[in-house]
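Apart from one protein chain that is not included, each protein chain of the complex appears where it belongs.
Our next item is subunit A:
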Amino acid sequence: MTAPALVDYADVVARYEPTLGLEVHVELSTNTKMFCGCATTFGAEPNTQVCPTCLGLPGSLPVVNRTAVESAIRIGLALNCSIAPWGRFARKNYFYPDMPKNFQTSQYDEPICVDGYMDVTLDDGEVVRVGIERAHMEEDTGKSLHVGGATGRIHGADYSLLDYNRAGVPLIEIVTRMIPGTGERAPEVARAYVTQLRDLIKSLGVSDVRMDQGSMRCDVNLSLSPAGSGVLGTRTETKNVNSLRSVERAVRYEMSRQAGVLDAGGEIVQETRHFEEQSGTTRAGRRKETSEDYRYFPEPDLVPIAPSESWVEELRGTLPEKPWERRARLQAEWGISDEELRDLVNAGAIDLISDTVAAGAPAGEARSWWVAYLAQQANARGVELAELPITPGQVARVIALVAAGDLNNKLARQVVDGVLAGEGEPDEVVESRGLTVVSDDGALIAAVDEALAAQPDVADKIRAGKVQAAGAIVGAVMKATRGQADAKRVRELIIERVGS
């Protein structure tokens, strides 16, 4: 059976109304797992971060990681949720080998955070309030490697190999309420929500929220209803959406696909679909199990969690300024446009500039170093700005040396090169490379006189009032001093010397 044709996007939004729902899983960056003291380091040798508890061996018992609970509460508070005064964990029973216990410890009808919201700002400034239904604690599953078969995917695999290092890593699942009424902007809203959620959680310092490494994962729920009908359609859940761009593409594709099915008189099947990164399409996965199939029941091995009001308030006191509020404040302080701000955000330069300013540099200088010379260096090395081996403090020091007249811009760049090359602190590079501005007038005058004598025609022009001709002499002096002269002082000396 061939799938019905995709419907052109403009046509979809003219005749259908999408309803979005987003489920985001965030792996916490705690030192240890949710219920045992095993390490959570990404990329370790398989099955080297495991113990009887996370392997589900008989006789082992789980104990809750206090930091993970605190992180869950802080995430909930940042999302304007209420914190449940009492709640239990639940066993979610299923039969895939990715959990050796044969169940995943999760929360079911008693999530720790409920009923919040986040105001999501789109690129043009429009604000969409996204309701948060719940955020609950659970544990991550192990990683399966499917061997054999034609595609290497699980379909047709001969057998699977399991690594349980990730099994039991603390996970927070954040579920939105249904988001109706976004119309043609549904893909944009989905992306903006996930972006903003990522920034928010990053600011809390509770997860590294790396979508590329799987520490943040997004499932997209989507349904269509005929425009104006008010009848909610059947939804699909698309998994494997592993980048912000994919979030947007997955929503857009599902809208076009579902409209095609509905136009052809078909029915949308409630199922899990998989996003294909390369083609930007989704394909059918398993029929969704109903929550009944998971036979949830309260976890008898873990006692209930009852966060006291004082504990919750103490945690509320640790919440940092919201990233978008901070950005607005910095934008005002630095006096930059929306567009300039967006460029800085996209370049990952906000924190770096802000830290450079905090280390004593003027905002303009700090910004110009990070977005110009340092951005070029990062580009040339193929790394993110933040990955450059130079700290905001070191950049601030270079800026201070320039301001003090010890370095000119050219020398300053050489100092930065030295720091990037691992030659030490800026002052050490200045010392070891002998990079200071020649400010000794005696030495400069000698060089100026020599250059004037070598180019008498230029000297005559300057004498005749063509001051701009001095550029050639400045160049010659800079060359003679290997760039270590203060160009402004050289220019002053040239005017002085031709007149004398």
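To be clear about the criterion, a contact is a pair of C-beta atoms (placed from the backbone, for glycine too) under 8 Å apart; a residue touches a chain by one contact, two chains touch by 3 or more; residues count from 1.
The rule is simple: contacts and distances are computed from a predicted model.
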Chain not present in the shown complex, as UniProt names it (candidates "Acetyl-coenzyme A carboxylase carboxyl transferase subunit beta", "Aspartyl/glutamyl-tRNA(Asn/Gln) amidotransferase subunit C", "Dihydroorotate dehydrogenase" or "Transketolase"): "Aspartyl/glutamyl-tRNA(Asn/Gln) amidotransferase subunit C"
Sole contact to the chain not displayed, among A:Val69, A:Ile179 or A:Leu385: A:Val69
Of A:Pro97, A:Gly205 or A:Gly405, the one touching the omitted chain in the full complex: A:Pro97
Contacting the left-out chain in the complete assembly, out of A:Thr32, A:Asn80, A:Ser225 or A:Gln331: A:Thr32
Hidden partner interface residues of subunit A, rising order: 30-32, 36-39, 45-52, 54-55, 57, 63-69, 86, 88, 94-97, 100, 145-149, 153-155, 157-164, 240, 274, 284-286, 289, 293, 297-298, 300, 302-307
